[in-house]
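Structure below; questions to follow.
Every protein chain of the complex appears in place save one, which is left out.
Residue numbering begins at 1 within each chain, and the chains themselves are lettered A and B in the order written.
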Amino acid sequence: MNALEVRGLRVSFEHPLGLVRAVDDVSFNLAPRERFGLVGESGSGKSTMALAIMRMIRPPGHIDGGDVLLGDGNLSDLSGEAMRRARLAGIAMVPQGSMNALNPVMRVGDQVADAMRDHGVQPSDIAALMARVGLPSGTVDKYPHELSGGMKQRVCIAIAICLRPTVIIADEPTSALDVVVQRQVMRTLADVQQDLGAAILLIGHDMGLMAQFVDRLGVMYAGRLVEVAPIAEIVRRPRHPYTELLIASLPSMEQKEPPRGIPGLAPLLRDLPSGCAFHPRCPKAEGRCVTERPEPREVAGGVVVRCHFA
Amino acid sequence: MFRYLKRNPSLAFGIFLMSILAVFLLIGTFRIDPEDARPLSAPALHPPSWDYPFGTDRQGRDLFAAMVVGTPLTLRIGFVAGILGVTIGTVLAFVAGFYRGIVDTAIRGIADIGLTVPGLLILIIIAVSVRGGLTVNQMALVVASLAWLNPTRTIRSQVLTLRERGYVEVARLSGMSGPEIIFFEMIPNLLPYLGATLVSAVSAAILASIGLEVLGLGPLEAPTLGMTLYWVNFNAAIINGWWWWWTAPIVIIVIVFLGLFFMTVGLDEIANPRLRRSI
Partner (left out) sequence: MRLLYIARRFAVFLLIVWLAASLNFFLPRLSGQDPVRTKLLAEAQLGGYVQAGIEDMVQEYNRKFGLDKPLWRQYVTYVGDTMRLDFNYSIANYPRTVRDLIAEALPWTIGLLGMTTLLSFGIGTLLGALLAWPGAPRWMRYVMPPLWALHAIPFFLLGLILMYLLAFQFQLLPIFGGYSPGAAPGFNVKFILDVMAHATLPALSIILVSTGGWALGMRGMMVTTMGEDYVTFAEAKGLKASTIFLRYCVRNAILPQTTALALALGQILSGAVLVEVIFGYPGIGALLFQAIRENDHFLIQGIVFTVIVALGFTTFILDVLYPWLDPRISYQRS
């Protein structure tokens, strides 16, 4: 049984200038204890995906279709109250904590406690929880503005694990941190994940970070999942042209030539190209790509691609 | 322009209300003899009739004439004080916000303290100290003396924000002088905000002047809206049942304030796009 299963998820937003398809028929699975990464450019729909999984999409957005299974339960069938209880206890989110994710007028210890309380658990051992994520015991009584970016991020991790969820979604947890702190936080995240036996969905845009952390990687483009593969495989032999260009654009120590970028701009989600969304920028594009949307195909062990030529 | 008004109902409604007033004043000016606004020009305490559409007051004023003559007076006080206040306020705000330093501290300190104090009381002291009572123009100046406080504060905070914007940096680096930057870069961007502040200041000035007048500190002969209410209070018109005496000024005042209020809300929407409800 998978820890998390996403099947054919579709999310769109109403906009006066057109319908924005933020998530377009996305399916993937997370095995227990697995680390799954989701990369994409800004505006590719990854953060929307995270919110959709937690059923936190608000008007003018709505979930148009698809199912999300947590373990053996279908989240889409749950009532509002049941879904509320599932959040944090079953599936938890670690946001970009160094931004604004913590209530500025409450002590951070209280922000862990109120989560526990609203789930029917007596708050206890919060200091121990802080220590677990590498924070000094005095942190419990501090206000968010008294903490550094890295510390705030750790507090968010502490909140995410306090009820021992089976799935953790980390949405760009280190984007606003410097590299040294980034490494520390990722290590903490890996530690607690091991400890809990939870699966992690890591969302971000830093391929280097993904390569070091995840077991499998999913690549999103224009709201669609264009490739899913084990990390070693995807770096060594990317199948989708977009993934290929992404990997090629990573700077490496041995490379002498300047890094290559990807020509063109990511399309507006409300004005997608017909057929395969990548065709305007794809070096391999042909007539078929303009008219026919590629469906996901398994081309090798564990490698699923949306491309006519993979 | 009309298309925009459809999307900004507040502004449209505000302009609509003020237009009603304008039409009333326009028609009125042609129909009346300004002399009728003076006391003893008509039989006292007549309810509205064909001859006297708004009735007459105890001193024998034709109230219709009084309203037609008095409303522009009240509005004038408001506009003069409001414009003066916003002009002074803008100058001070830019000097303080742009050049910062000790000038900023001084101006901000004065404005903050000035705002803590209830303006009406200061105005009362001023009005009481002037010998022989105030004329309409003097009232405008008296109200203007305090009208700059709020605009200075709000415009200054806008200047502080704008100052950090990229285009100001660019202008500074390309050698534009301070006043040049202020006039050619910042003010054009602040125009909607200045507009909203102006309407707001006019509304506050009218309120202050009416307040002074109701207390009896206004120009005693002028049939301004506030003075009319003063006489209403003085003569206990409500208890005596002379309803027409206070209905007209109250209705006009309500229209003025509602109109200015909705215009302010509408202009705020232009100035701050985040408040917009549609694109």
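Simple rule for what comes next: contacts are C-beta pairs under 8 Å (C-beta built on N, C-alpha and C of every residue); 3 or more make two chains touch, one makes a residue touch a chain.
Everything numeric in this text was worked out from a predicted model, so none of it was measured.
Asker: Which one, B:44, B:130, B:170 or B:191, makes contact with the chain that was left out?
Answerer: In the complete complex, the chain left out is touched by residue B:130.
Asker: Of the residues A:74, A:100 or A:291, I need the one that contacts the missing chain.
Answerer: A:100
Asker: Given the contact definition stated above, which residue among A:38, A:159 or A:289 touches the chain not shown here?
Answerer: In the complete complex, the chain left out is touched by residue A:159.
Asker: In the complete complex, which positions of chain B touch the hidden chain?
Answerer: Looking at chain B, the ones touching the missing chain are residues 113, 115-122, 124-126, 128-131, 207, 210-211, 214-217, 229, 232-233, 238-239, 241, 243, 246, 250, 253-254, 257-258, 260-262.
Asker: Determine and list the chain A residues touching the chain excluded from the picture.
Answerer: Contacting residues on chain A, toward the hidden partner: 54, 56, 84-89, 92-93, 95-96, 99-106, 114-115, 118-119, 143, 145, 156, 159.
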